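One protein chain is absent from this view; the other protein chains keep their places.
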Amino acid sequence: MVIVIKKDQGEEIQVIKRKAEKMGLQVIVTYGAGQNILALVGDTQKIELQQFEVMRGVEKVYKIQEPYKLASRYANRVDTIIEVEGRKIGGNYFTIIAGPCSVENEFQIMDTAHKVKEYGADLLRGGAFKPRTSPYSFQGLGLDGLKLLKKAKDETGLPIVTELMDHHDIDAVYKYADIIQIGARNMQNFSLLKEVGKCDKPVLLKRGMSSTIKEFLMSAEYVMSEGNDQVILCERGIRTFETYLRNTLDLNVVTAIKELSHLPILIDPSHASGRVEMVEPSSRAVAAIGAHGLILEVHNNPIEALCDGPQSITPDEFKTLNNKVRKIHKMMKEEEAC
Amino acid sequence: MVIVIKKDQGEEIQVIKRKAEKMGLQVIVTYGAGQNILALVGDTQKIELQQFEVMRGVEKVYKIQEPYKLASRYANRVDTIIEVEGRKIGGNYFTIIAGPCSVENEFQIMDTAHKVKEYGADLLRGGAFKPRTSPYSFQGLGLDGLKLLKKAKDETGLPIVTELMDHHDIDAVYKYADIIQIGARNMQNFSLLKEVGKCDKPVLLKRGMSSTIKEFLMSAEYVMSEGNDQVILCERGIRTFETYLRNTLDLNVVTAIKELSHLPILIDPSHASGRVEMVEPSSRAVAAIGAHGLILEVHNNPIEALCDGPQSITPDEFKTLNNKVRKIHKMMKEEEAC
Amino acid sequence: MVIVIKKDQGEEIQVIKRKAEKMGLQVIVTYGAGQNILALVGDTQKIELQQFEVMRGVEKVYKIQEPYKLASRYANRVDTIIEVEGRKIGGNYFTIIAGPCSVENEFQIMDTAHKVKEYGADLLRGGAFKPRTSPYSFQGLGLDGLKLLKKAKDETGLPIVTELMDHHDIDAVYKYADIIQIGARNMQNFSLLKEVGKCDKPVLLKRGMSSTIKEFLMSAEYVMSEGNDQVILCERGIRTFETYLRNTLDLNVVTAIKELSHLPILIDPSHASGRVEMVEPSSRAVAAIGAHGLILEVHNNPIEALCDGPQSITPDEFKTLNNKVRKIHKMMKEEEAC
Partner (left out) sequence: MVIVIKKDQGEEIQVIKRKAEKMGLQVIVTYGAGQNILALVGDTQKIELQQFEVMRGVEKVYKIQEPYKLASRYANRVDTIIEVEGRKIGGNYFTIIAGPCSVENEFQIMDTAHKVKEYGADLLRGGAFKPRTSPYSFQGLGLDGLKLLKKAKDETGLPIVTELMDHHDIDAVYKYADIIQIGARNMQNFSLLKEVGKCDKPVLLKRGMSSTIKEFLMSAEYVMSEGNDQVILCERGIRTFETYLRNTLDLNVVTAIKELSHLPILIDPSHASGRVEMVEPSSRAVAAIGAHGLILEVHNNPIEALCDGPQSITPDEFKTLNNKVRKIHKMMKEEEAC
């Protein structure tokens, strides 16, 4: 940690020095022309910046160590690879999760599941509990939706990714899901993060729509600090001034996460734009930039979809997309092998 | 609702027309040079835009009616005034809620409570359950914190505003709180909104840090649609590109909310900037712009605060602030009376 | 300047140390557990961070000194007060500049000028050269507009504030303007900033719509570094994700600028919201928060305005606004005098 002190604050420097030393930190002072600089070394990860920020004479405090530990690349030089019924996520694998925004009825989920399986998906997604901006919108089939997902899994063999919105539903979701999804709006629902941190199933954590990369990793840290180290990160577009599309897809986050963390990072290009025309081009970019996979909205009949129709591709469109994206990923892998 | 159709899509227009008519809407078509315009009238509030967005030939869909109903100014021309043990919030009243970020120990909360009472606060705030970005930060005293708040209320008579983060704690928070606060990070925790919607206590709903005004009102609608119409809105700064301060205080939201809704709107200038130097000036602006009040972080000893020290003012600073702000509010009220 | 070096980079530390010492800086090294910290002291204001950022082993570089000098509060503890034909801007003065977005014809500017004069304005604004997003929009009357402004000044005695968009027009604008305005879109038109930096007339510099506070001050520094220290800053709303209003008014910028700089800071509430309903409430807030004044769009007939009609108030609305705002400012000043 580095603390910048205003000029001529000799006494204040001593007060801060003593406080830091009591915390077990070593303090080295540099006297400059305009300001003085205190370098604090030791285990500063759990120290609250603000305790120093409010002290007299302090101009600025910089935290050098990142506040996340378990999620950090320092904790694990090797990429974490998460295995779900034989499918691997992370490292050099490219995993595609596909399925409808929400489970609507038996025919819809079965038809979609069979087709995405046939066309190359690794896992099946589908929402039973839906977070909707309006209380008057379709809220999902609940437990019946989970049962239909189970049936789809039984028939196709595809493991299930589904969202947990609420403590109430944790037992049910735990029972049916192979990967428990935490949605963007709940990325900082710390109670829910702690709950899934106690589960022994992988967690797919979506980035909040105005969350920084560091906050995103801090939310992963919440899950991990409870004992669950199977966290899959997922970027789904951020909120910016641009309104032409629903969100702005932040693809450099892939390279950033791979630097800062050992956890896998997937991309959701469907929510990232909100428009079907963007899904295939951005999925190609996702493979090229080096992400660990995709989570896609595929619906057997988008025009009748009860949610997210405008961003859902058809199974046929998924087939084409899957082929192109796999080819790019293969080429990237071969390049690296050279 | 207005639907814009691409040129030469005669057949598509008929399909859309039939679909809308089946929903009980009336459809009027205007044929333009470049595009055709369909105006749909009737009760379009509960209709999902997207069902039309994905139809062939559709270029754009504009929803004319707002999706919120109960929170809307149309629902109530008269300002809602919420009464809490004799204190009134809304209309021409200016209400000040003050207290520490979190309850830390008995002396801290008692000392702060007595002082803010003496210096003019109407209600006492204090967190027992704290949402913290890091799992390693102080998470609040929990139930013990609620009991200390109760004791502070017994001694000072100040009603209590405290945050509910989690279903688990709803009974405890309901028992001790006079106003239940929903924090910014939970503004779209729809399950929690529905829960407090079933309570018979007022809810102070904070705006999410990247929530639009409309989403903010939709979250109020969630609470109200469950039967609880005692919702107090609270702006606490939004996230923008500017990093000099923690957040950007969006004060025009006050005038906007007063146009769009009948609900009271308070401002939290402490979180809005994150710096004590900004608190008094922005509080003066809050009174001048016509908000219904303030929620302020006041700590008897900010330098030792376990959270939000850098934005907490002292009781003495609160005294000065309270006096200035009350004077401005009084002047504004007299102006209006002329 | 502080440089953070990755662990075990002893050699790299020496390379950096030598480079910094060659620049005349003193270097103090602190060896930590995870990282090492180099504190560089001396005149680091003109040093490019990036020269160190790209060096091997460097993790992060923090600049402690701000890159602006002349605009900095350190350069001048006393507020700069700018005088224009007897009107003072800065310090404890509250200055109101009012007038139409653009000069449209003689009657419009004369009528508006006489009325804003009568109702309390200190200076007259009006555009002769207009920056418009569309090439098909009204672009201003040019030189004829300047001449009409001159006529309005002759009749009312109000000094003139008008925008310079372009080098071509500098002689004409210099001749007729008492204060030369640089618009938000030109805040980083460095060539134009240098040109007005060579003038001996005050410059009203508007904040770019996505400019940070530091960039804003760096643009003031451009003007000042050419010799012109009469710079008036002006906030006019920033661009955020919120779309209900045209821009988001960032009022805490007032307190921030007063901390960081000695220059006066005005607010333009008309552009900040784009809607007439917001203008009076936010102007009241501007006075309460402690800004040095307002620049307002006032039009004698907004419904026929060729630009910015929806945000232009009428002379009668200006009268009411002026009275309320002056009262708040007076009260603030009296408070401070106590």
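Lettered A, B and C in written order, each chain numbered from 1.
By definition in this document, a residue touches a chain if its C-beta (ideal position, glycine included) is under 8 Å from a C-beta of that chain, and two chains touch if they have at least 3 such contacts.
These numbers come from a predicted model, not from an experiment.
Colleague: Which one touches the absent chain: C:Y176, C:Y222 or C:F318?
Modeller: The single option touching the absent chain is C:Y222.
Colleague: From the list A:I82, A:V203, A:A272 or A:I313, which touches the chain that is not on show?
Modeller: Residue touching the absent chain, from the options given: A:A272.
Colleague: Tell me where the left-out chain touches subunit C, residue by residue.
Modeller: 45-46, 48, 50-51, 53-55, 67-68, 131-137, 165-168, 185-186, 188-191, 194, 209-210, 215, 218, 221-222, 225-226, 239, 276, 302-303, 305-310
Colleague: Kindly note down the residues of subunit A that lie in touch with the hidden chain.
Modeller: 210, 212-214, 238, 240-245, 248-252, 254-256, 259, 272-273, 277-278, 281-282, 284-290, 324, 327-328, 331-332, 335
Colleague: Name, in rising order, the residues on subunit B that touch the hidden chain in the full complex.
Modeller: On the subunit B side, contact with the omitted chain comes from 2, 4, 28, 30-35, 37, 39, 41-43, 60, 62, 64-65, 74, 210, 239-241, 243.
Assume only the chains that are shown with their structure count from here on.
Colleague: Averaging each chain's C-alpha atoms to get its centre, pick out the one most distant from subunit C.
Modeller: Most distant chain from subunit C: A.
Colleague: So which chain ends up in the middle if you average the CA atoms?
Modeller: Of all chains shown, the one whose C-alpha centre lies nearest the global C-alpha mean is B.
Colleague: Starting from the mean Cα coordinates of subunit A and subunit C, work out the distance between those two points in Å.
Modeller: Roughly 39 Å, centre to centre.
Colleague: For subunit A and subunit B, what's the span in angstrom between their mean Cα positions?
Modeller: 27
Colleague: So which bits of subunit C are touching at least two other chains?
Modeller: 210, 240-241, 243
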